[in-house]
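Contents: one structure, followed by commentary.
The other protein chains are all here in position, but one chain of the complex has been omitted.
By written order: A and B. Residues from 1 in each chain.
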Amino acid sequence: MADWIPVVIIFMPLLAAVLVFTQTVRGVAATLATGGFLLIGLVALGSEVSGQGPWLTWQPGGWPVPLGLRWQADSFSVVMLAMVSLVAVSGGLFATGFLPTALPSAERHFWTLWLFTWAAMNSLLLAADLFNIYVGLELMALAAVGLISLSRETEALQAAMRYFLVTLFGSMLYLMGVALLYGQYGMLDQAALAAVIEHGLANVVAAVLITLGLLIKTALFPVHFWLPSAHGKAPVPVSALLSAVVVAVCFFIMYRLWSGLFFVFLADQPAMVLGVVGLASIFWGGLQALRQQSLKMIVAYSTIAQFGYVMLVFPVFAAGGATVLAWHGAVMLVLAHGLAKASLFFAAGCLHIAYDHDRIRELPGGVGRLGWVWLAFALAAASIVGLPPSGGFVGKWRLLQAAVLGEAWFWAVVMVLGALLTGAYMYRGLETAWRPAAPAEAVRTVPGIMVAVTLFCAVGAVAIGFLAVPLESFLGRTFEPLPIAGG
Amino acid sequence: MAVFDLILGLLLVVLVWKSLSVSDLFGAVISFMAFGLLMAVAWVRLEAPDIALAEAAIGSGLTGALLFSTLGRLPHSEARQPVVSRTVRNGPGYWMTTGFWWVLAILLSIAFLFSLLDLQTPGLGGLLQERLPESGVLNPVTAVLLNFRSLDTVMEIAVLLLAVVVAWSMGTVVWPVKRTLPSPLLPGFVRLLTPFFLLVSFSLLWRGSHAPGGAFPSGAVLAAAGILLLLAGKTTRICPRFMFWLRWILAVGLLVFVFAGVSLMVAGYGFLVYPEQWAGALILLIEVSAGVSIGAMLMALYIGGEPDIHSA
Partner (left out) sequence: MTAFYLILAGVILAMAFHALMTRPNLLRKLMALNIFTSAVFLFLVTLARMAEPLDPIPHAMVLTGIVVTVSTTAVGLALLVRLYRRSGSLTLQSTDDD
């Protein structure tokens, strides 16, 4: 099996980070080069998955599970990796315009931290070993703390500290769960464990602990409290990366575990609990978003709500009948959300640069370059709300179809109400676009690259909707949670 | 021996209580360090000498040094705050909140304990004993860290390097550091000790293949030597060239490890797959570069910020 693919995917960003740290290569160049290498790697990976799929497996170190550990990839991994790379490169390009204007002191360390986060995320998306995931989670958390702390505001540092304590506590809960599973079975590999796991107190407690740890990191109700200030006060490209992909990776891990290793437990009750968590997140996030005065905070709260929405995939799974549809829906939703959320934050950042603040009440309407920014905001908002033909629409529609087919009427209603709520708070932000524009002198020029990236991500979110058919055929017609153990 | 365990456990609990509930932060940090040292004893009791070494050097020693260094950077008034302020203690919700958390804490522990009671614990010890001879080293923990699960160790070194990067991004530290010597004996004492530190560090590294030891305790001892030199005032001016080399020394552990893995992959064996006859030598090479790097990284963490050579 072509070993070089996962090695390039994980170690290119890591190598780039180290080279930027030793001041051998410049940050932007390293990010773009990494993007280039990853493109090659992902194309190769994608074709291998289509050809030899649905699962690919590698063994770094060459020792078979359970003594050694494993990398794994399927179509979901591929699209997630692609999304992460897109956001990472876009955010980097955005930062080239944003940092010199808004946060020049951060430039020295931004790129190293950015690349480290990217490497951590890639390693998590390919990891099959539970302890490897723990180390990857710590890597990602540390890098994120560093990125949030680049801002100079005291509130940002407070938010970083809160995130630090909460996420490390979450990692500890995760590790406790892993310890229980290892104690019971002597294995750390997801597929190997899935083959032998049974119902039992220790396994249930392990599942609860692991899920709780991951819920904390995905910022779902009731452990969501760290996200708004952390994503709202961080520098804009950082907020985009954190909301669009870091949280998505944590959800990805939770999804992998519950659709694979813990699938035996996913009867009615656990699925109901996960669904309720999602429900609470949708409504809490949405209601709080309605109350916010700052554009960035609206966007931050919407992350909580959107991931709550994606959580509804679990009760729909349990309802049975349309697993593949539900799976496709969740994937499309996460993908579209990533690009759209990045674009929303970028837009908020452009507006902040232009007007020096982002309070909705006082934002004037858009003209010139800012007109494009508002267009991007509108497109991204459309995807988040789920208007056709955007990617968000496809995701939500698939989930709704799956819910209806499985006769999970309660959840279907929740989905519809959630979409309406999303529309309401997104409109709050959007309506400022129609206000009269401010006189030109009061507006600072926004660097072109920032506007371009904002628009690119928004168009991408909508384009996912158009690409739905090829994407879904790539994802596959059958639902295969995990590779066969030992393979 | 049960009495020994009992006393150890009692002491550990008392030390945890002191470090978390005593209002004097200096005393709390000292209790924390003592807790770490007694944990090292507990590791020995549980037949985990490698962990005992790491805990004593890194978990207790270095973390304690970090805590003291941080306390030193805060004004003295902060060190003597009451644990919970008087107004809060007499406020309405205090007993409810603290009671709630106690209940939750106990429930969490009990749930965890009950699930531990009927664990099968098959463990991988047997399988590991079988494959150990193929790994190139005799110490099973080293075999796991550097061969069977080497990917985890690569990531771990990346975490350490990232911590240095983040600490550096938080702020700079004036260099050279001006310090008042805590004792006039210190410079002479340190001069005597430093060669021993280097010997111990090298010995730990070399022993790691067949006995408890390895790159991490070795690096920690190196870092400790560096910190002692720092405390004794033996810091020289750094020229910009030195900063260049420092960055490379910090990075070399990770780079050598990854480079080894990639070379093996290109050579056809697979990423980080050591051919059996070369395993021991490769592991030693990786450990040496990692040990040096880890020493530098731990010391950099203690310094706590990027050395700013252009001021003063």
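Here, contacts are C-beta pairs under 8 Å (C-beta built on N, C-alpha and C of every residue); 3 or more make two chains touch, one makes a residue touch a chain.
Since the structure is predicted, the reported quantities are computational estimates derived from the model, not experimental observations.
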{"item": "Interface partners of the hidden chain - shown chains only, full complex considered", "value": "A, B"}
{"item": "Residue among A:A30, A:A82 or A:V145 touching the omitted chain", "value": "A:V145"}
{"item": "Full-complex contact with the absent chain, from A:R108, A:R162 or A:R369", "value": "A:R162"}
{"item": "Where the unshown chain meets subunit B, residue by residue", "value": "1-2, 5-6, 9, 12-13, 16-17, 19-21, 25, 28-29, 32, 35-36, 39, 42-43, 45-48, 50-51, 54-55, 58-59, 62-63, 66-67, 69-71, 73-74, 78, 81, 83-85, 88, 97-98, 101-102, 104-106, 108-110, 112-113, 116, 119, 121-126, 128-129, 140-141, 143-145, 149, 152-153, 156, 159-160, 162-163, 166-167, 170-171, 216, 298, 301-302, 304-305"}
{"item": "Residues from subunit A at the interface with the omitted partner, ascending", "value": "131, 135, 138, 141-142, 145-146, 149, 154, 157-158, 160-162, 164-165, 168-169, 172, 175-176, 179, 182-183, 186, 188, 225, 228-229, 288"}
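In the analysis below, only the chains that are shown with their structure count from here on.
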{"item": "Distance between the centres, which are taken as Cα means, of subunit B and subunit A, whole angstrom", "value": "31"}
{"item": "Complex contact set, residues of subunit B against subunit A", "value": "111-112, 114-116, 118-124, 127-128, 131, 147-152, 155-156, 158-159, 161-163, 165-166, 168-170, 244, 247-248, 250-251, 254-255, 258, 261-262, 265, 269-274"}
{"item": "Subunit A to subunit B touching residues, read off their complex", "value": "3-4, 6-7, 11, 14-15, 18, 21-23, 58-63, 66-69, 108-109, 112-113, 116, 119, 123, 131-132, 135-136, 138-139, 142-143, 145-146, 149-150, 176, 180, 183-186, 200-202, 204-206, 209"}
